[in-house]
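Our next item is chain A:
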Amino acid sequence: MPEHLLKLTAIDAFYGDFQALFGVSLTVEAGQVVAVIGANGAGKSTLLKSIAGLMPPRRGDIVFDGASVGALPAFEVVKRGIALVPEGRRLFPSLSVEENLLIGGQSKRSGPWSLQRVYALFPVLSERRHLPATSLSGGQQQMAAIGRALMSNPRLLLCDEISLGLAPIIVRDIYARLPEIVGEGLSLIIVEQDIVQALRAASHVYCLQEGRVALEGAAKTLTRESISAAYFGV
Partner candidate 1 sequence: MSTVQHATRSSHVGVALIAVVLVVLAAAPAWGDRNTLRLLAEMLTFVALASLWNLLAGYAGLVSVGQQAFVGFGGYLLFALAMLAGVHPILAIFIAGPAAALVAVPLAVLIFRLRGAYFAIGTWVVAEVFRLLASQISVLGGGSGISLPAAVIISIAPTRQMREFEIYWLALGLAVAVLGAMVALLRSRHGLALTAIRDNELAAQSNGIDVGRLKLIVYVLVAAGTAMTGALIFLMKLRISPDTAFSVNDWTAFVIFIVVVGGIGRIEGPIIGTIIFFVMRQTLADLGSLYLLIMGAVAIIVMLWAPKGLWGLVADRFGWQALPLQRRLVLELEKKP
Partner candidate 2 sequence: MTLWLNIILQGVLIGGLYAMFAAGLSLIFGVMRLVNIAHGDLIVFAAYIALIVTTGTGLDPLTSLIIVVPVMALIGYALQRGLLNRTLGDDLLPPLLVTFGLSIIIQNGLLELFTADSRKLQAGAIEVQTFEVAQGIWIGALPLIQFAVAVAVIAGLQWLFYRTALGRAFRATSDDPSVAQLMGLDTRHVFAMAMALSLAVVAIAGVFLAVRANFDPSIGPARLIFGFEAVIIGGLGSLWGTLIGGVILGVSQAIGAQIDPGWQLLAGHIAFLAILAFRPQGFFPKVSH
């Protein structure tokens, strides 16, 4: 049986005294696109931050590519091959677009992604490469944030609410490029409020509700009713 690319076992995560995740378990196979959906405050971002090493879980295991990474700090996790596109883009305001991309490649992992490849994927970034990153439109910033994460040549890309605050046409445009990213051998976890988009893009879905996994399964097999029930906890 093939080893999972990523396996979370019963993760508990806390913000200080406040528990945000309760015994969350999740697996991602190589080449898979997994969606994590749920209402605001369900713990989706917390889950990604835990995987990325920004919030080490207090209990439970995170095993990536056979090695335990749960206790590693974020800058080590990137070097292992997990990259996070943070919620709200969070480009560096003091850096230009190109500098943001370059610093994404700071960890110097080898792989297919380079400045040229990112510009090929998102040509609009090339046109604005020397402008301050925050002068771009929301959609362009999202592309830059994804490109920045790709520059670290990850094996697993975590996308936190990339549709947030963007017009639907822009969101569709960005999601249209995801297959090209996955085609290079990347696996994806996407956290989304936009359920339709998430179900379209992913093969496997987890629904979080108040820090717990309320529902999981192949995207095709889940019914609208079961998702609603899990989403809202009805």
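Selection criteria: all candidates are chains of the complex that A comes from, given by their letters.
Just so it is clear, a residue touches a chain if its C-beta (ideal position, glycine included) is under 8 Å from a C-beta of that chain, and two chains touch if they have at least 3 such contacts; residues count from 1.
Computed from a predicted model, the values in this text were never measured in an experiment.
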item: Complex member in contact with chain A (any copy), out of 1 or 2; value: 2
item: Touch list for chain A against partner candidate 2, complex; value: 52-54, 73-75, 78-79, 83-84, 86, 90, 92-95, 99, 102-104, 106-107, 148-149, 152
